[in-house]
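Right after this comes subunit A.
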Amino acid sequence: MILGLMAGLLFTPLAWAVLTLLSGFERSRLISWLGILIQSLVSFALWAAVASEGGFHYQLGGWPAPLGIELRVDGLAVTFVMLTAVVGGACGWHAGIYLDPKKNWHRYFWPLFWFLWAGLNGVWLGADLFNLYVALELISLSAVGLVALGGQADALRAAIRYLMAALLGSLAYLLGVALIYGQFGSLSMGGISELLPAGSGQAGLIFALVLMIAGLALKTALFPLHGWLPPAHGIAKSPVSALLSALVVKASFYIAARLWLEFGEHLGSYGLAQLVGALGGVGVLWGSWLAFRQTRLKQVVAYSSVAQIGYLFLLFPLSWGVSEAVSLQAQQGMTLQVISHALAKAAMFLAAGNLIMSVGSNRVDALAGVSRFLPFSLFSFGLAGVSLMGLPPTGGFAAKWLLLQASLGSGQWWWLIVLLGGGLLSAAYVFRVYRASFIENSDTDLFFHPSRSLEVIPMILALLSLGLGLVAEPVLSVMALPFSKGGGG
Partner candidate 1 sequence: MSASLLYALAGVALCGIGLFGFITLAHLLRKLLAFNLIGSGVFLVLVGLAQRHGEPDPVPQALVLTGIVVAIAATALAVVLIRRYFHLSGHTTLRAETPERVPGRLKPQTRGDNPE
Partner candidate 2 sequence: MMQSSALLLLAVLLPFASLLLALNPRWQTIYRYCLPVLPLPALLLALLAEPGWWLEMPWLLNGGLWGLDELRRAFLILTALLWSVAGLFATGYLPDRKLRRFCVFWTLTLAGNLGLTIAGDIASFYSFFALMTFAGYGLVVHEGSEEANRAGRVYLAMAVVGEMAILTGLLMAAQLSGSAMLAEIPAALVDAEQRWLIMLLLIAGFGVKAGLPLLHFWLPLAHPVAPTPASAVLSGAMIKAGLLGWLVTLPFGQVSLPMWGNILVVLGTIGSLGAAALGVRQVRPKTVLAYSSISQMGLMVLMVGAALAHAEAAGAILAVLALYVLHHGLAKGSLFLSTAMAVPAGQGSRWGFWVLIALPGLSLAGLPFTSGAAAKLAMKEVLQPAGFGFFMADYLPALMTAGAIATLLLIWRFLWAQGQVARAGANPACMWLGWGLATASSLALFWWLPWHPSLPGIIWVASMVESAWSLAWPMIIATVLAAMAWKSVKQR
């Protein structure tokens, strides 16, 4: 049964990709929806399996470690697989209706979509450094393709800028992997973490870790290296930008987080941790400030992604050199932040897409009066905004609460300013959009009403993000499995 599940996770997406490549838009849409259904069922089955029996290792095709691909299926990975299923499914369903079948290169959306999905599953489950590199590359190339899909000159410019940044990041990561392999002769994360105590402290290894984290930070658009994200996410089609913001940036962060948690104690240093945390903090404040000043709606949401990513990197200082309980709290907080941000950001982008389509212009102040005629999408945009602000009862609040507790527990009180200030600033730009939509200037309803199902999808995602706050406890308990040493490999 596990073999079936594992095969379903990695290979079926590639199969769907090839199938959709061969057929036109309508038929590939049908195949894709069927594929989404199967993927979701498989992911849910795997989640249930891990929830009951706990994490396990799986050699793909039975090949042993050094040459074969070894997968580590534990609570965290499975939760992210589940997240990908939910968000990917929603975006796929939304794109099916949203994209115009008549445009010829829209038919290439589906293959890229499935490649992206396969790459994501590869990252979540990969335990081998080099396999992570390959999956990362797969994600980047398909994401660049999606951004450039059917776009004009500025879409292509954004795609090229994104490609350059992604490739540079991957190569830096690969160089790091090469250096570590040179030192330890093994690529599996678990194996290296055992050999680490012997070789810790050597300059070469520290440089390798810094290189890898820098490369991944570039791919996750951490503060100084975030230049490529707003144009890319802002210009792409809304289901694409939802996928990018919700999942793609999280993949590279996921790897960076795993590296830090495995190798951090020995190779990392207090200075490095605080530096990354500081970059994250400044990213939160700077991203929110820029989001507040944007004139175009999707740019506002894109810069908000830059801000929210800053929160994630608070994990580094909060899990280095602190007690086990505080570190666990920080990890739980970070995971909840990733999940709630993915759901909320996807909902926000999809809702923004609906609003722009109905208003006919992507400027924020063109939204006047939409609250009267299109309350549903606006309401889901608002709910997603509430989760980004970290106000109760949303998942964002649960994450902020745990990070607050962790920073208080570890005595690093300065992260409070980032957490609370970030919350207030995000309130600023969400309510700016709300303000614009509440202005009553015309009684006539000259808005284009998108179809009902387009409006329902973002609402579902927003409600999930809202509900996450209430069911945080069970989600966290399943996720806790991997970090207990027993679960690992």
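Inclusion criterion for the candidates: all candidates are chains of the complex that A comes from, given by their letters.
Keep in mind that, in the parts below, a contact is a pair of C-beta atoms (placed from the backbone, for glycine too) under 8 Å apart; a residue touches a chain by one contact, two chains touch by 3 or more; residues count from 1.
Source: prediction; values computed, not measured.
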item	value
Result, touching chain for subunit A in the complex among 1 or 2	1
For the subunit A and candidate 1 complex, residues of the former touching the latter	66-67, 100, 102, 130, 133-134, 137, 141, 144-145, 148, 152-154, 156-157, 159-161, 163-164, 167-168, 171, 174-175, 178-179, 181-182, 185, 187, 235-238, 298, 353, 356-363, 366, 446-448, 450
